[in-house]
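Every protein chain of the complex appears in place save one, which is left out.
Here the chain labels run A and B in written order, and each chain numbers its own residues starting at 1.
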Amino acid sequence: MVITARDLTKRFGAFVAVDAISFEVRKGEIFGFLGANGAGKTTAMRMLCGLSLPSSGQATVAGYDVYRQTEQIKRSIGYMSQKFSLYEDLTVRENIRFYAGIYQLSDARIREKTAKLLQQLHMEEQEKSLVRSLPLGWKQKLAFAIAIVHDPAIVFLDEPTGGVDPMMRKEFWSTIYEASDRGITIFVTTHYMDEAEYCHRVSIMVDGRIEALDSPGRLMKRYAAGSMDDVFLQLARKASRTGA
Amino acid sequence: MRTLKFLLEKEFLQILRDPAIWRILFVMPIVQLLILPLAADYEIKNINLSVVDHDHSAYSTRLVNKITASGYFRMTDYSAGYSGSLRAIERDRADLVLEIPPQFEKTLIKENGATLFIGVNAINGVKAGLGGAYIQRIVRDYNQDVRAQWIQYPRLDPLPIIDMRYSDWYNPHMNYRYFMVPGILVMLVTMIGTSFASNNIVREIEMGTIEQINVSPIRKVHFILGKLFPFMLLALTVLTTGLVIARVVYGIVPVGHYSTIYVFASVYLLAVLGLGLLLSTYAQTQQQSMLVSSFVTMIFNLLSGLYTPIESMPGWAQVITRFNPVSYFIQVMRMVVLKGSGLSDIQPHILAVLGFAVFFNGWAILNYKKRTG
Partner (left out) sequence: MKQFLIFVRKEWYHIWRDKRTLLILIGMPIIQIVLYGFALTNEIKNSRIAVLDESHDPSTLALIQKIDASRYFEITRMLHSPADVEAVFRQGRTRLVIIFPLGFRGDLLHGHRAQVQLVADASDPNTANMLTNYAEAIINDYQQSLNGDQALPYQISTQIRMLYNPELKGAYNFVPGVLALVLMLVCAMMTSMSIVREKEMGSMEVILVSPLKPFRIIIAKTIPYLLVSLLNIVCILVLSVYALEVPIRGSLWLLIGESMLFTITSLSVGLLISNSAKTQQTAMFTSMMSLFLPTLLFSGFLFPVENMPLPLRVVSNVVPAKWYYIIVKSVMIKGLGPAAVWKETLILTGMTLVLLGISIRNFKIRLA
């Protein structure tokens, strides 16, 4: 197991954002973390990444405890948020070099990685362009490549495809599969239900709780639904919290 | 340690690529140092004088001539009566009225003494105080002349006299710019340093890159240090530009060593940049951090002794100045530039500012949380 969570809970005052969720993620899996806006999925993910301290419950990521070993966790994970978190005023090459550097890659390894990434992304000609000047889809692919530049055990993707057209999303998912093939576990939040079907397993959060967790195929069968969208609508109807 | 290298590299690239940077590094210091000292000239000269001479004697004329010849006064009004002079003061045409009474010469010689009336527009206390002092000194001088003419020293002088000798050290020509320029330079370096630093972390928050940093294994200390050094270098460059301008334009050559200035400036910058970073760890948007940092620097500058002497402030304000790093730098700058103070002279100042540096940066590191909520 790469991630285990048991009764993981986060409270903000009286508000329970994440309510005793338990789940496990297997090695090499693409795990979809679904839910409406405000369901608590980003909060849960931030706890796993060590950005936020849980109120109660247990969780381990890559075998490290989320309370005490956050720095070790950070060494073993990659992270990509919906804002892509690239430095817009640095060039493609400089961004790669910076992030590789802060993950303690050796100089030789950084050179090798940079060359390989630029080639894979077909960005050899843009290596000296500022990230600001790239189209959104390219930024997204670059951000993902950088998130896994240090070959982490797990990569967390927080709504990585927001604002990108369907073509680009499809292309992006193919790069996710490539990473998965290399043995990197993928933990992805999304609210595009068509994307949920790309995942090996999905969990659906409603009001801070995990209402369903299984492979997309089995979920559709259980809820007698034609698509994940239907599954989601059936579950989301129970929600009392409205999206924020 | 290797992480720090990459952080520094990144900060430098970002700074050098910022289009505003050249403006800040060179244009701002040049403009400010060229205009401010011209405007901020408190040297009291050209005091407008209104004379009411009821005597019209050789003596009164000589007195008036002596006053106008001193260089401090400019005769702008010659009234027939005191009320006319008062009007000149009301209309700001005159700052000072000298009224010479009728029969001034006669009473002085025959009755052994006479009195002059002086009225000063005292709304601006400094100007009034100095104007009054100058004219009294001139009158005393004139008095000596008169006496020398009528009696012979020391035969007829059984009275003890205390002779006063003056020397004005460090700025013998009383050039106000020698006093203001080093202070303005400090203000400039401080403003640029803090506003840059306070904006920086907030910018990473707004751009979302801070999240990416927070999920990485970067240590907090490295992150803060990685921010600190580039800005320090930046501010030192501004300082250098300023010192060059001071030398080339104003002919201000420090009596002490440039190295003393740079040693102190480095410690000082650690403190103010730390303060800037601290402020930015509390702000959510650049606008907030900008408002707060400009407010803090404004108070720091006003209570720094740049414009008015610290001893003149009330007790509570003096206490504040003791916690104000800017006041230390302004003192040190003036000490080194004008008096030639060395490192051993400014040791207490260095220690105090070092204390601020540790305090602000420590607080900033503690308050910069990789975790939120």
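The working rule: a residue touches a chain if its C-beta (ideal position, glycine included) is under 8 Å from a C-beta of that chain, and two chains touch if they have at least 3 such contacts.
Only a predicted model underlies this, so the values are computations on that prediction, with no experimental measurement involved.
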Remark   = Among the displayed chains, the hidden one touches B
Ask   = Where the complex has a chain not shown, which of B:68, B:103 or B:175 is the residue touching it?
value = B:175
Task = For subunit B, enumerate the residues touching the unshown chain of the complex.
result = 35-36, 38-46, 89-92, 108-109, 112-130, 132-133, 135-137, 139, 142-143, 146-147, 150-151, 154, 157-172, 174-176, 178-179, 286-287, 290-291, 294, 299, 302-303, 307-314, 317, 320, 331, 334-335, 338-342, 345
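Just so we're on the same page, only the chains that are shown with their structure count from here on.
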Separation of mean Cα positions, subunit B and subunit A [Å, integer] = 56
Note = Listed in rising order, subunit A residues that touch subunit B in their complex are 10, 12, 43, 46, 49-53, 70-71, 74-75, 77, 79, 81, 83-90, 94, 97-99, 101-104, 130, 156
Residues of subunit B that touch subunit A when the two form their complex = 2-3, 5-7, 9-10, 13-14, 17-18, 207-209, 211-218, 370-373
